[in-house]
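Shown here is a partial selection of chains from the complex, left in place.
Chain lettering (A, B and C) follows the sequence in which the chains are written, and residue indices restart at 1 in each chain.
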Amino acid sequence: MSSSKSLRAGIVGFRGYSGQELIQILHRHHYVAGVELEHRSDSANATPLSGQTVKDLGLAVVLLATPPEASMELTAEFLEAGAKVVDLSGAFRLKTVENYSRWYKETHTAAKLLDEAAYGLPEFYRNTVRHARLVSNPGCYPTAANLAIRPLVQAGVVKLDSGIICDAKSGVSGAGRKPSMKTSFCEVTENFSAYSLLDHRHVPEVLQNSGLEESQFSFTAQLIPIDRGILETIYFRRANAADLSQIYRDAYANEPFLRIHPPGKVPDLHSVRRTNFCDIGFSEQPDGRVVVVAAIDNLVKGAAGQAVQNMNLILGFEETEGLL
Amino acid sequence: MSSSKSLRAGIVGFRGYSGQELIQILHRHHYVAGVELEHRSDSANATPLSGQTVKDLGLAVVLLATPPEASMELTAEFLEAGAKVVDLSGAFRLKTVENYSRWYKETHTAAKLLDEAAYGLPEFYRNTVRHARLVSNPGCYPTAANLAIRPLVQAGVVKLDSGIICDAKSGVSGAGRKPSMKTSFCEVTENFSAYSLLDHRHVPEVLQNSGLEESQFSFTAQLIPIDRGILETIYFRRANAADLSQIYRDAYANEPFLRIHPPGKVPDLHSVRRTNFCDIGFSEQPDGRVVVVAAIDNLVKGAAGQAVQNMNLILGFEETEGLL
Amino acid sequence: MSSSKSLRAGIVGFRGYSGQELIQILHRHHYVAGVELEHRSDSANATPLSGQTVKDLGLAVVLLATPPEASMELTAEFLEAGAKVVDLSGAFRLKTVENYSRWYKETHTAAKLLDEAAYGLPEFYRNTVRHARLVSNPGCYPTAANLAIRPLVQAGVVKLDSGIICDAKSGVSGAGRKPSMKTSFCEVTENFSAYSLLDHRHVPEVLQNSGLEESQFSFTAQLIPIDRGILETIYFRRANAADLSQIYRDAYANEPFLRIHPPGKVPDLHSVRRTNFCDIGFSEQPDGRVVVVAAIDNLVKGAAGQAVQNMNLILGFEETEGLL
């Protein structure tokens, strides 16, 4: 952390994979220094985090790489103490407590912040994010899905009654750092497995932002034996003959982190590894069947990179600072 | 190869991954000994294979783990010399030369054998296979796809105008043993990539056997960084409320190599690794969306195991001999 | 478990990797059926295992795939009830309680069984094992190390004052099935790490069986990002010009599970994967430097396979039954 950096960002949950990635990205940031904050659950005799922490350390922003329960508990105090907050958990992504209870199977304990939280997908909500105190960083799967799907739905090119299929695959770091049988080396290597078939908790984020209804969107998550990366293979049938390349070009003109491949070419995970890019490509048949492939690094554009992108927006820095 | 084995099976292409798997399976077979046959393309000064080979070595059957061109060249002579043939290539899977030319991008040179070739998916065509001289062993992807899809289509439970999506993933051995950039370690590891989007040459095998039309079936192949295994995630919308478990139970009662999971449970690749099983599971939503997951080992049920299953049928052995 | 099998073997610790391997191997055994025994620590309300279990279930032998503490607790009772015991833990491998305390950092609670326990490396102690009630199955690393080193030491070809180096590498299953940070996928993949440098608890097993003194044997264990397999690279300087191939041939004539490569050729892990073989090769320079490479599958020859080999010996079956 160079002493010439003018602002400080607190990082809660810095030992997890997203937290570690935040630290690395902020090392490359010219203006913001990362400060590791010891959350009380991490250590018995640490001082509890509070608004006072923000004041004592002079934090301009706090980045929460924590589970939703911790984010719901900490956010209000940090905001009141004058810091901006970018929350990487699912706590503030859904717009209603009912929706939260349904998908996260627990009660929301910070409901009054839901209205205020800006959904931090800059490609769609850049101006809202710029003026927000609280930014809810999108889930890894919905980041790729919304970037690939929303322009198509909005352009009316999707035959909605046939639905959109999103077959998603993720590297193991998406499951977090805590050891479990599911993420144990011998269980993952030489394997490939599907989970949360049609009912993953990231589904409502896609519905909320793309305008799709639940019955129109089929989503399955799957585990690839690699450490990082998300590739989503998306299928739909055309409602009309609109030019797909043009739809994407119109949606993402001048976007620094979106790369659209020429027709017939699709990205793989090496294309986006350790970058904040979302790469999108597609292939189609004359009978109207289309397949779109979207790829991101789940720890960068799917988590820490996008969080810094949002942080840059709310602090008034160049959006790409630290990310190229 | 125990001397007590009563019959001999020639193996052409024994150095490839399917050929090696054939050798291993036949080691466990009580009645048939494998004999490695040196194809002339493998070695400059070897005696060319011919009908005489069959007679000299007393081969009851020849297993061709060769490219289609070699299979088209060798099959007729072996049959005339009195051997049965199980061909693992794509040479005899499609029913017309037109279809072959379209998907394999080359002319068929053994067209008169197409009518005679039995499609070796025993779960559907067991009786035809039993009486065939020439069995065309199915492709790896179509084996899983047809086993998962055909009972559903035949039961009328699939809403055909919305189509069926088959998002397929394969281990690297499916690409064969010849070194290439595509299968090079550093290109595959920590990667995941899609290829042959909507136009893989295995598509017509699924259409031909399931009764689907091309516009109703969207198929994408993808490479997992593992050595073996195919997992297919299949999406469709229900046309009626028929019981899916019952459909599969009716289709596969007493099948030795099909295992249907209880509703809501799906297989992973460890479930079927190094076995001849095809495992199938599904999950569904009340609004009619269904996802089916089918898993096989591409070198066993997807190639060598199924070839031995077919060999057992044409030679009159127990179908499971050497395979459990 | 076929009903035609005449004897039953209890398996304690059947959920671990070695336990699962025992179940698979016994499935292929013609005479012994495996019976899964629920150890009380596995389940709160299960009946505790005891000598009565042996009598109730008619167990000829109990295979303990348990931690040392459980083995020390259970063995005496099983023996008294009339079963033979093959213990896969480290509980009975070392000959003195002092040595056990030093290397395992805990007190031995079944000291009176130490004298009786036969060290189950059949290639060296076959006749002792045949007459034992209690067989202590060797550690995975010492199995390969002793098989590679002991014939050389006994033949006097090793320059002892320069010492023997054993640089050992193991797949992750060697660390057991319990999830931990050390065996978590993201920590292991794309990594390689050394641990227990010069003081691994398997060292005294090598000293005890090879005749080396501690200062003559340098051992380091390392983790390869694969699921199974141990490869040991062993270095020494020659004390004389004896023919190494001949030394190994003399030591292992007629051994069913030892394969000695020709000079200059060494095995890799694919050579022994999922087999009970120990493969050994070497390369040397005219100035007397020698490198030996030994490879085994840590779950087979390094654990469950060797346990069944020992079980076969104590029950009077062909030593290779179920293992080829």
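Just so it is clear, a residue touches a chain if its C-beta (ideal position, glycine included) is under 8 Å from a C-beta of that chain, and two chains touch if they have at least 3 such contacts.
Keep in mind that this is a model prediction, so the values were computed, not measured.
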- Message: Whole-complex copy count for this homo-oligomer, where the file places 3 chains?
- Response: 4
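Keep in mind that, in the parts below, only the chains that are shown with their structure count from here on.
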- Call it same or different for chain A and chain B: same when shared residue numbers make up over half of all numbers used at their interface. same
- Item | Between chain A and chain C, centroid-to-centroid distance (C-alpha), Å | 47
- Message: Report the inter-centroid distance (CA atoms only) between chain A and chain B in whole Å.
- Response: 40
- Task: Note the residues in chain A that touch 2 or more other chains, in rising order.
- Result: 189-190, 225-227
- Note on the structure: Counting only contacts in the complex, chain A reaches chain C at residues 17, 172-173, 177, 179-181, 183-186, 188-190, 225-227
- Query: Where on chain B is chain A touching in the complex?
  - Reply: 161-163, 165, 167, 169, 187, 189-194, 197-199, 214-215, 218, 220, 222, 224-229, 231, 233, 235, 237, 266, 268-270, 273, 283-285, 287-289, 291, 293
